[in-house]
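Heads up, one of the protein chains got dropped from this complex, but the rest are sitting where they should.
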Amino acid sequence: MEQHTHRLTVRTHGKGLLPVTRPVLDWVSQTGVETGLLTLWCPHTSCSLTVQENADPTVREDIATFFETLVPEQSGRYLHSTEGSDDMPAHLRTMLTHSGLTIPVMDGEPVLGTWQGIYLFEHRRAPHQRQVILHLLGD
Amino acid sequence: MEQHTHRLTVRTHGKGLLPVTRPVLDWVSQTGVETGLLTLWCPHTSCSLTVQENADPTVREDIATFFETLVPEQSGRYLHSTEGSDDMPAHLRTMLTHSGLTIPVMDGEPVLGTWQGIYLFEHRRAPHQRQVILHLLGD
Partner (left out) sequence: MEQHTHRLTVRTHGKGLLPVTRPVLDWVSQTGVETGLLTLWCPHTSCSLTVQENADPTVREDIATFFETLVPEQSGRYLHSTEGSDDMPAHLRTMLTHSGLTIPVMDGEPVLGTWQGIYLFEHRRAPHQRQVILHLLGD
C-alpha cells in the first residue's frame, strides 16, 4: 500500500464553479495506483469543493443564482462584515457544501459517474490563488 | 492492510430516502475487516447520500417537505430545465447533502450511532437504477 500527496494550485477570478477534474485525474493516473482512496481537501474557509453535472453550463449559472438567494450578501445582515460583504456568505456557502471529498479509485480512476465533475466553488469576488490538497492511498 | 470494493444496486421509485444500512453492514461483515475505513460513493448528480434518524418515519417526511421548500421545483426558476422540472432541484439537493460518506470501521462494523441510518436520497420522480460504490480499507 502506497501513499501519494500533491498540491494543486487553482487561480480564481471571482465567484463561481471552476472545474478541477482534469488535473485531478491526470495526477491519479501518474501515480500508477489502480485501486485506492482519493481525498481532496480545500484548506480555505471561503471556497469549497463540490461534485456537479459537467455537461450543461447553465447548471453552474443556476447554482450561482441559488446560492445568492439562499445565502444573500446583504448589508447589515451579518455581524462579521469587516472583510467585505462577500466574506460571511462565503463562510456559510462553504459550510453548506464541502471542504473535502473522498472518492474510491478503481481501475486507475476515481469512480466518478459519467456526468460528475469535480469543482472548486469560489465564493469571493476578488481573484485568489487557491490550493487543493490531494492524498491518494492504494496500490 | 487489505482493500475491498463492491457495487450496490438500488432501485428507486420516486423521490425520498431509501435505507441502505443493511446491505452495507452485511457487505462489511463479509469482508472480515475488523478495523478500517469505509467509503460510499454515489456516482450520480441527481441523488445523494445522507445519514439520518432511522427510527421515526415522519423524520423522512419532514426531510422531504423541507427540501421541497428549500429547493423548490418551480416553472421558470431555473435555466437548466430541459431534463424536467425535478432535474435542477435534484442537482442542488445533491450539492446540499453528500455524494460520498466516509465512516471508520471498528469491531467489524461502521461506527454508526444507535439512531444513525445510511440513506440514498433520490431526488428524481421517475424510477431509477442507482449505484452506490463501496470501498473498504483495513485489516
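Going by the order they are written in, the chains are A and B; count residues from 1 in each one.
The definition used in the following text is that a residue touches a chain if its C-beta (ideal position, glycine included) is under 8 Å from a C-beta of that chain, and two chains touch if they have at least 3 such contacts.
In this text the structure is predicted, and so the values were computed from the model without any measurement.
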{"item": "For chain B, the residues touching the chain missing from this view", "value": "1, 35-37, 50-53, 56, 58-59, 61-63, 66, 70, 96-98, 101-104, 106, 111-113, 115-116, 137-139"}
{"item": "Chain A residues that touch the omitted chain in the full complex", "value": "1, 3, 5, 37, 39, 41, 43-45, 70-71, 78-80, 82, 88, 91-92, 94-96, 98-100, 102, 133-135, 137"}
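Everything below uses one rule, namely that only the chains that are shown with their structure count from here on.
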{"item": "Whole-Å gap between the CA centroids of chain A and chain B", "value": "20"}
